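Structure below; questions to follow.
Of the protein chains in this complex, one is absent; all others appear in place.
Each chain carries a letter (A, B and C) given by its place in the written order, and its residues are counted from 1.
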Amino acid sequence: GGGGGTTATEEPAGGASSPASGLKVGLAFDVGGRGDKSFNDAAYAGLEKAKTDLGAEIKELSPAADGSNRGDLLRQLADAGYNPIIGVGFAYAEDVKAAATEYPDIEFAIVDSASSAPNVTGLLFAEEQGSYLAGVAAAAKSEAGHVGFVGGVENDLIRKFEAGFDAGVKSVKPDAKIDVTYLTPDGDFSGFQAPDKGKIAAEKMFQDGADIVYHAAGDSGLGVFQAAAAAGKKAIGVDSDQRQTVTETNLQSVIMTSMLKRVDVGVFEFIKAFQGGAKGGQDVTYDLKVDGVGLATTGGEIDDIKDQLDKAKQDIVNGTIKVPSQPES
Amino acid sequence: MSADTLATARPAVELEGITKRFPGVVANHDIRITVRPGTVHAIVGENGAGKSTLMKILYGMQRPDEGTIKVNGEQVSFRTPSDAIAAGIGMVHQHFMLADNFTVLENIVLGAEPRKGLNLDTGAARRRITDLAAAHGLRVDPDRLVEDLGVGDRQRVEILKVLYRGARILILDEPTAVLVPQEVEELFQNLRELKSEGLTVIFISHKLDEVLDIADDITVIRRGTTVASVDPREVTARRLAELMVGSELPTPETRESTVTDKVALKVAGLTMEADGHRPVPKGTSITAYVDKLRQDGRRLLLDDVSFEIHKGEILGIAGVEGNGQSELIEAIMGIRQAHGDVELDGRDISSWSTLKRRESGIGYIPEDRHRQGLLLEASLWENRVLGHQTRKPAKNGPWVDRKAAKADTERIIGEYDVRTPGVDTLALALSGGNQQKLIVGREMSGEPSFLIAAHPTRGVDVGAQAAIWDHLRNARAAGLAVLLISADLDELIGLSDTIQVIYRGRLVAALDPSDITPERLGGYMTGAIAGTEEE
Amino acid sequence: MPAGLNRALLTLAGAVVAIVLAIAVCSVAIVAAGGDPLHALTAFFDFGASERAQSNSVATLFNRAVPLFIAGLAVAIGFRMNLFNIGVEGQYRIAAICAAYVGSTFVAPAPIQIAVIIVVAMVVGGLYALIPAIMKVTRGVNEVIATIMLNYIAINISAYLVRGPFAGARAEGELTVSTPPLPDSGMFPDLNFVFGWFGMLAPTREGGLWGFLVVAIVLGVVLWVVLERTRFGFDVKASGLNQSAALAAGVNPKRMVIAAMVLSGAIAGLIGLPEVLGSTGSFGTTFTSGLGFLGIAVALLGRNKPAGIAVAALLFAFLDRAQGPLQFANIPPSVIEIIQGVIVLLVVVANEVTNRFALRLEERRAARQLKVTA
């Protein structure tokens, strides 16, 4: 993953922060906004950390349901004196690019998309690498040699998850069977909000003999967990440590692990770097090397294959293994 | 017994000082009527005199602004029809109040359903209806859908509805308007029977001979107020009419024949299938195909209808409603598909669109002005354009010529005496008669060579009626061919040069209006007299 | 005509009352949420502190109003003849992707390039609307269901096209998919100079004030002329007011259904173009959806008349624009949707009430004048 640019290794000088730092950080969520207990909330966690640790004044905005005003939110933040400004989600790519040219003195960051201007920092995540580890874990734990993947919306971000997962599974069990279902086509975002459909898709996989299903389907993942619980099988969560965020106890136990995507880290590190005087124009890739992605270990279900996972991780960090970011089809 | 005699002494209904105002209209003003029990009491009056309004007040559908109502001596105040029903009053409305997609039984029991537990007790209802029907000689099949019934049957259903609720006082608002004489006679038979059982009937009609035939008392209403109470034995139809309108009755007499030998419209073998039009298969002649349809027992709405209308001739079509008149009109207008040929001035127009037919000189006064003739929520001048949107003066290239259309509407308003504040008034603000005059004026413009006039004076008061008849006669004299369809047999006989009777989609008799009575005509219309061609 | 003026004034009064009531309802909600309705009200009028922010806000307002206006027009044509084209949503999506793709495949002088794109959009939108029209006239399929189904089908087809046959090149790691970018000659020139007339700064936002506004205005005027002054418009009105009278008057109902539906679809085809030609230059995953449904509300609010639709579109755009400012004032932005819903409901209720009042007045007037003359 991740083209040019550096990885987030360099620590900006002067970690300590002054309370009244004069730092005003603006953040614009993706459609769905705050409270998705996942991607957007992770970004907010990073922002909040900046507030407590760096003394930043923060403002976060959610777009209209149709996402038509993403660009305007960025502009309104800029006009209100916020700097830096972060757009959460690849859907902001065009808007951040435009806003960055309109406001060359303000620093922008975009999550999940590459830098497009000198004052834009791309915060990229190597989902395929994390998903690769999820695939390794799934394959290692699968007794049937049959696993599944449920994607919410068939867009290229989610296909990245699929690609990594696929490669990870194949690396352990080359002839393993992998069922893949996407709930809705690209452009129809209801696939992230349809737990019933997630359940039906996962049910089918379990009925066909899969014993572990990985999801990248937002709220629809809940259905995947339910199907797993009903079938007495396992599931893998996504983005945050879902074994902790899911409140139903019967569902917690089916979540074998979760593929973590540390958007909070990305957001916080960006703000910190900005405070330290860093400039944009480059991408920062949060990959396995910097623990920007990884697997959650809550519940201890993958402790027994820790060595295998560590090895895979090492190979990826070394570059021995190149994880594809698009599934072969 | 003494209680009985007391009851007979007390009036069934007493209306005192009833006044009802609508925006801009006083529908009823200080009306006083006393109805004796066990009698048929007729209320007559011209259109808009306030008869229906008064009855709706008595039936609880409208509330009077002033005045009192007494039923069987008790003062009452009805808020809804249910109150009136509870007081033993039933009403048959001027327009049928039936749900087409319901069975007869469902229509009758609605609102007064017998129950078995939670269920609707259809068994009990059916028994009760059959009993009632037998007792009063009202034949109906409780399980038929109302949409399949003819007008006579529907009328009986309406009366049964009222009887079913145990009404002792029946209001019949113009029940005979859609009936042929034989059906009227049958209805009167029923009414006399009801009367003999002690029921009270309030009967509304414009048809004075009928009123004189059935009524025990007559009240005349003019302009919303009672002008006279008369005894039918002491009054003539002419005197009644004068009381109603304060003028003489007009007659629809056409003077001398203006029929020419030039055929304006020729219809040959017109046949329409009931269950959707199917094209005639290739290589089959129409007659062979229609024969096949008949053999198969398919219902035909129009069955081999042929006739000619000459310039200057009025051809009247007589028939009970629902025997194919509407279909005939729609086939000639090209609104519905049919087999057979239609020729206008020698040109075959069978395959033409409605628009092209209108453009080539067919005018059309529809039977239901609100449904087919007007855009109620549009202005008068826009209504003038309707049907003439592709012709001068309404059109100017792709544009609607508003100026010319308005000017021409002014002309119609003048020539046809349409009472309106102006051409921008919405059509719905006009009274029915004025709306009808506007339609007649519109259809006469553009010099049509052939006019379809369906019930041209239905629901129109005497003054307007006479005016419309004059216009038709003048146009006929100028060479217009007219196809006249009317339920008013006097109008039909008076205006037509020839009368054809339509029965079950077939033309069954051609009659000479000069020597036919309404009664005989009714015989043909109901199929009682078999069709012999007399000429 | 004083009668017409009377009616117009009454309508206006009704609308104002409705809007005031809607604001009151929302104030209650805001208070319940622990907010201050006055803050909310100021947020709606908060166009930014700097001149530049104000210019941008105004541009945003109009840029939002333009597609809403076109959507309202598209919906209104069907509604005027009681034809419920719920399928505007699908029609504009399909049209936008096809137009964006076709526009990217060639380079021609700007007027030609843009004209071709517009024509393609209208043709595709019209053709897609032709499907339910034909289904209705030949098989009697209810257009409401047919267009609802076709909306879902359109989402799938456009997803397939944008990822498959119509996909443009992408930078490595770019996650959005879109059609290839339009050449510069395909971008509609902006209207930023207009701001100069009012002594304002030109907006700096991407695309500025979209030039498509001009097309929308022209469209509105043309449509008004077509609907109010031509034979076709008369036929539409007649079919809408009284189907059977229109039929008897020689208006071919099947042809009218097809014509109205296709015209509605063709206009729907334009809904996506302001965005494509104004800023994005392509159809992609972030293409604004849902305008077809909002168009229904806008059309109904505008009583299916171009001028009314323009007002309604501006009102909706005005409310939508406050999405950001409301959040700055710590007020849940969902009050916007509530206001919009309440306004639609109350305005039509007010319409209904004033309409009846006006009719009654007219009848009374007619009756009075007759009495004078008689």
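Here is the rule we use: a residue touches a chain if its C-beta (ideal position, glycine included) is under 8 Å from a C-beta of that chain, and two chains touch if they have at least 3 such contacts.
The definition used in the following text is that contacts and distances are computed from a predicted model.
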item	value
Protein name as given in UniProt for the chain not displayed, "Phosphoribosylformylglycinamidine synthase subunit PurQ", "Cysteine desulfurase", "Acyl-CoA dehydrogenase family protein" or "ABC transporter permease"	"ABC transporter permease"
Which displayed chains the hidden chain touches across the whole complex	A, B, C
Option touching the unshown chain, where A:Glu128, A:Asp179 or A:Glu301 are the choices	A:Asp179
Given C:Ala167, C:Ile258, C:Ile338 or C:Leu361, the one touching the chain that is not displayed	C:Ile338
Listed residues B:Phe188, B:Tyr289, B:Trp352 or B:Trp399, member touching the removed chain	B:Tyr289
Residues in subunit C touching the chain absent from view	29, 32-34, 84, 86, 135, 139-142, 144-146, 148-150, 152-153, 155-157, 159-160, 163-164, 293, 296-297, 300, 332, 334-338, 340-342, 344-345, 348-349, 352-353
Absent chain, residues of subunit A that touch it	32-37, 41, 65, 154, 179-185, 190, 193-197, 199-201, 203-204, 207, 219, 222-223, 226, 230, 245-248, 250
Touching residues (missing chain, whole complex) on subunit B	56, 59, 61-62, 80-82, 85, 91, 93, 95, 97-102, 106-107, 109-113, 115, 118-120, 161, 278-279, 281-282, 284, 289, 292, 370
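Methods note: only the chains that are shown with their structure count from here on.
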item	value
Distance from the mean Cα position of subunit C to that of subunit A, given in whole angstrom	36
Centre-of-Cα separation between subunit B and subunit A, whole angstrom	75
CA centroid of subunit B to CA centroid of subunit C, Å	46
For subunit B, residues that touch 2 or more chains besides their own	none
Of all residues in subunit C, those that touch subunit B in their complex	1, 3-4, 229-235, 237-238, 241-242, 244-252, 359-360, 362-370, 373-374
Parts of subunit A lying in touch with subunit C, wherever the complex brings them together	1-3, 59, 61-73, 75-77, 79-80, 90-91, 93-95, 98-99, 101-102, 112-114, 124, 154-157, 160, 185-188, 325
Partner subunit A, residues of subunit C touching it in the complex	48-50, 52-53, 56, 60, 64, 155-156, 158-160, 162-163, 171-177, 204-206, 279-280, 284-291, 320-321, 323-325, 327-328, 333, 336-337
